[in-house]
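The other protein chains are all here in position, but one chain of the complex has been omitted.
Letters A and B name the chains as they come in the text, with residue numbers starting at 1 for each one.
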Amino acid sequence: MESLIIFFVLLSLGYVFGKMSENRHYRSIHAREQALVALPTTSSKKPIGNSAPIHHAELVYGHVVISVDYFKQILAGLRNLFGGTVQSYETLLDRARREAILRMKERCPTADQILNLRIETSSISKGDAGDQIGSIEVLAYGTAISFESSSQNHLE
Amino acid sequence: MKYQPSLPEHNDNVSHLHPVREFFTLMAGVLAFVLIGYWVLGLVVDVAVDYLSPEQEAQLHHTLDIDWDMGEEVKPDEQAKLQKLVDSLKPCLALPYPITVSLVKSDIVNAMAIPGGKMVVFSGLLDTVSSTNGLIFVLAHELGHFKNRDHLRLMGRGIVLTILAMLTLGGDSGFSDILASTINIRTAKYSQTRESQADQTALQALQCHFGHVGGATELFESLQSREKGVDLRLTHYFDSHPELQQRIDDLNRLSHELGYALQDTQELIEP
Partner (left out) sequence: MFISNIEDIPGKTITTCYGIVSGSTVRAKHVGRDIFAGIKNIFGGELKAYTELLGESRDEALSRMKSQAQQLGANAIVNVRFSTSSVAAGAAEIYVYGTAVTVE
């Protein structure tokens, strides 16, 4: 009986605090995306627009590790029995990716474009519990380029 | 080519079903599946056990013969007396294999039927019953468990439960407690049914052996008077035996229905 009560307490804690943290994170993501939308990011290898000479190119990356809360884990475990989309993990991954891309952009605020964006996702599991996943790590990397002359900085 | 900075209005990469609702839906689904599965497989076990022939049953019991060390044994002549009493019930409660009785010195007021054809009687029981009829009722109750093959039924259900648990749980321990509690209630209810059945078998054996059912409820009444105060427990649902008052009431009702008479009981003679 006690373990049942503990289970529900943990579940509620996971849900409440997880939801709060998620909402806070999403607000922060929205604000930063608005601020950084001017920096073009593509998965193409060629720069958008002009073929002006590039005077500086460097590899930039952003990464984040976000943990799963108890409520999400239980929900995913239940889903495993019936199949279907694991909705509790979708928000987690969405946040992690957007955060990683934002961190990458924040690394090079003076760059003109970021090319060849690639994203790597991996799961980091707790050692003892076998197949239980503890957290998600997302790495976003690309090449940030700056054009030669300052008059070419703004794309028309 | 130009760049047009823009951001999507709504996020397509997430679903909008409320997670708490999803949780309850899934949980209800799992509980329903497990309960129905347990009920169906329990029925299968019952039918299978009923179909066993006495020879097959005797063979099963032989393989299940476990050596249980229950404690210090007492005077062999008291044990021999008990064995004689149990053997004397053979005409009324026939079993395809012999029952061996062990008497163990203990304060416990109980007797146990063990798979393999062994019965253990605790000396506390002998101190509490005052008539041969009362003692015979308890012995007949345990023999009733053997006759109804209750051990096989409970073991079969145990196997079924283990399989169901393996299928649905697969490593997660969180909601296994909810499942375990639900299943325990079902198992306890089933066990209580089997105990009532054994009581009924014992009552009929008592009538057959003595010609009347005086002394059937003796042990329960004696135990009841020992329980001082009000029983405040809320967990009768988890008990493997029905409540004492319920057992007494059921026995009285059954005697009335079957037209059994109550007469004076024989005193228990101690050597």
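In this text, contacts are C-beta pairs under 8 Å (C-beta built on N, C-alpha and C of every residue); 3 or more make two chains touch, one makes a residue touch a chain.
These numbers were taken from a predicted model, which means no experiment stands behind them.
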Tell me the shown chains the invisible chain touches, ordered by label. A, B
Cross-chain touch to the chain not pictured, restricted to A:H25, A:H63 or A:R79, is A:R79
Chain not shown: contacting residue from B:P5, B:P54, B:P76 or B:G211: B:P5
Chain A, residues in touch with the chain not shown (by the definition above): 37, 40-46, 48, 68, 73, 76-77, 79-87, 89-90, 93-94, 97, 101, 117-123, 131-133, 136
Hey, which chain B residues sit against the chain that's not shown? 1-10, 12-13, 167-168, 170-172
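Keep in mind that, in the parts below, only the chains that are shown with their structure count from here on.
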Which residues, counting only chain A, touch chain B once they are in their complex? 1, 3-4, 7, 10-11, 15, 33-34, 37-38, 40, 48-49, 70-71, 73-75, 77-82, 85, 87-88, 90-91, 93-94, 129-132, 155-156
Listed in rising order, chain B residues that touch chain A in their complex are 1-3, 5-7, 11, 13-15, 17, 19-20, 22-23, 26-27, 29-30, 168, 170-172, 174-175, 177-178, 181
